[in-house]
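Taking it in order: structure first as structure tokens, then the write-up.
A single protein chain has been omitted from the complex, and every remaining protein chain is retained in its original position.
Just so it is clear, A and B label the chains in written order, and each chain counts residues from 1 on its own.
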Amino acid sequence: MEKLTPQAIIDSFGKELGDGFVGGSVYEREVAVKKNKFRSLWVEVKKSAFRDAVKHIFHLQEYPHLAIISSSDLGAEVELIYHFTIYYGYHLEELSLGLRVKLPKNDLKIPTITDLIPGALFTERETQEMMGVEVVDIPDKRRLFLPEDFPEGAYPWRKDEKGPPNDMLRVLPGREQK
Amino acid sequence: MIQEETKKATYNIPVGPIHPALKEPIRLALSVDGEEIVDADVFVGQVHRGIEWLGMNRNNPIQSIYIAERICGICNICHPFSFVMAVEHAAGITPPPRADYIRAITAEMERIHSHLLWAGVAAHEIGFDTVFYFTWRVREEIMDLIEYVTGNRVTKAMFQIGGVRRDITEEQLPRIRQSLDYYKSIYDKLEKVFLDDKTIRMRTMNVGILKKEDALKLLTCGPSGRASGVPKDVRQDQPYGAYADLGIKAMTPDMVTGTVVGDVYDRIIVRLLEVKQAVEIIEQCLENMPPGPILAQPKTAVLLKALTQAEGEGLGRAEAPRGEVFHYVRMEAGQSTLATWKVRAPTYVNLMSVPTILKGMQIADVPITFASLDPCMSCTNRVVITDRAISRRSVIDYEELHRLSVEKTKELPQ
Partner (left out) sequence: MSLTAFKRALWVYHLNTGSCNGCDIEILAVLTPRYDAERFGIKLVGSPRHADVLLVTGPVVKQMVSRVKRIYEQIPDPKLVMAVGNCGTEGGVFYESYSLAGPIDQIIPVDVYVPGCPPRPEAIIHGVVMAWVKLEKLFKQEVA
């Protein structure tokens, strides 16, 4: 597959997804003495176009590498970012691609991508147990890191009332309780 | 011997990245058919300390560097390295070039120590205790060098947002070169001990094969992925720090044997080649180190204030001895802690290939196969392997597994 420039990649998302594409940006930074460029791309899509967006990444790279799914609690919604890397294996050509999806808190569901990328299983299980997002059709629903007796409905990464209960936390002497 | 129990039980097989007798919190559940393994399941979570939660709710970004350091005691430089890069990306701070070079030098020293540690453990799993002691004695030289340059053997505290905390001065250079010469002189002996030995070849060739396509689908990275033919190396592909100036090439086993098989022997080759490459990289960095300051903002109070006001998101990627480390950070103005922090250690993804490489293997090969992936459990959490298939579930403890592995070595034809 030929390698596209970062801006061409973002435009290709817009063309492929139409309405589902919300926006994209390129970040560049110069590194060390020779001033080579470090580049990362950020693309935001709507939930309805999410699986098509992932399939589109397969057009750019035969086996994209999914690093992790990170989730942030933004108050009324939860933002998931799927961190992909493409064009690896060549000197100075790899690009990090962050695919952003925002989910409203009253409907925290996202389809699974383990049929496309079997290696996404662990990170989807972790997102389920730590943030409370339901991954629809995931092949293995068990908890990954938390013990079985961790209270249901408590999600450690949440900033609202669904975080870990206060009796599980301790405070260092000298620090005020946050 | 293997006891059969009727109640449901999983094997508590502590297989650690360091010493088999060390009870690392790993649980392997193997389903066996006679002597052959049919399936494996992975349970993680026994080292879960809530690090990301601590960074998001209790500590400011500078304190979080020291938590990132203690994610793993072996890969002690790569976690703060990528964390600091992510925060610099988010806050818009650029470290001076001299700091980039010092960071690369400490990262390569850590790579040498980690690969030698692994080589000793792998030898112990096969039953060669002498090689284990020999390799760890060779490793002490790099530990002395690390202590000379950074001040401590294990938790080095070299990183600060915007640079490094200690400089490498002209007076230190002769001592550093002396250690590098030692490693250059002993490298041939290491290669002979590990790669030319008949017994190691018999125990590791065609054992635990991971094909290239499986490695790509299961997202394997690091030396395990390179041994299967995936030439992915963050230092080569998307350079960071001083690596961007140096032109690194990913090490693959066909440089020594000519073909790529993806077995345990190939993984040994890749790690030994990387030790040699690390020595060359340190020499290159020492020759080309630019002069200048080592911190973008030397006053910590001013730096902390700037970080509290910073807003943005950033990602940092580094090549740890085990693979690719990834940190994602999001900061909000006016908040003293980080808003979001996500860590991905390389063993997180490498573990998913465990069921695939263990299928069809004998029980006696489990220790060496599992150890060849170089799992750093504290980076990931526990792993449980279960095996379905045969209806018989056995309870086997680690001692038994290690004993089986050592006996297999003794029974090999000489």
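Definition applied: a residue touches a chain if its C-beta (ideal position, glycine included) is under 8 Å from a C-beta of that chain, and two chains touch if they have at least 3 such contacts.
No experiment lies behind these values; they were computed from the predicted model shown.
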### Query
Just one of B:Trp136, B:Phe326 or B:Tyr348 touches the chain that is missing; which is it?
B:Trp136
## Note on the structure
Missing-chain contact, candidates B:Ile67, B:Ile105, B:Leu315 or B:Ala371, resolves to B:Ile67
#### Entry: Sole residue of B:His115, B:Arg267 or B:His402 that reaches the chain not shown, by the stated touch rule
B:His402
### Task
Would you mind spotting which of B:Arg58, B:Arg267, B:His327 or B:Lys342 touches the chain that isn't drawn?
B:Arg58
### Query
Hey, which chain A residues sit against the chain that's not shown?
146-147, 149, 156, 164, 168-172
### Query
When the complex is taken as a whole, what residues of chain B touch the one chain not shown?
14, 16-25, 45-51, 53-54, 58, 66-67, 70-74, 76, 117, 133, 136-137, 140, 143, 153-155, 376-378, 382, 397-399, 402
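By our rule, only the chains that are shown with their structure count from here on.
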#### Entry: Between chain B and chain A, distance of the C-alpha-averaged centres to the nearest whole Å
24
## Note on the structure
Per the touch rule, the chain A residues reaching chain B in their complex are 27, 29, 31-34, 36, 38, 40, 62-63, 65-68, 70-73, 81, 83, 85, 87-96, 98, 117-123, 143-147, 156-157, 164, 175, 178
### Query
Where on chain B does chain A make contact in their complex?
44-45, 48, 50, 52-53, 56-58, 89, 94, 97, 100-101, 216-221, 230-232, 234, 236-242, 244-245, 247, 249-250, 288, 290, 315, 317, 324, 326, 328, 330, 339-340, 342, 344, 348-349, 351-352, 381
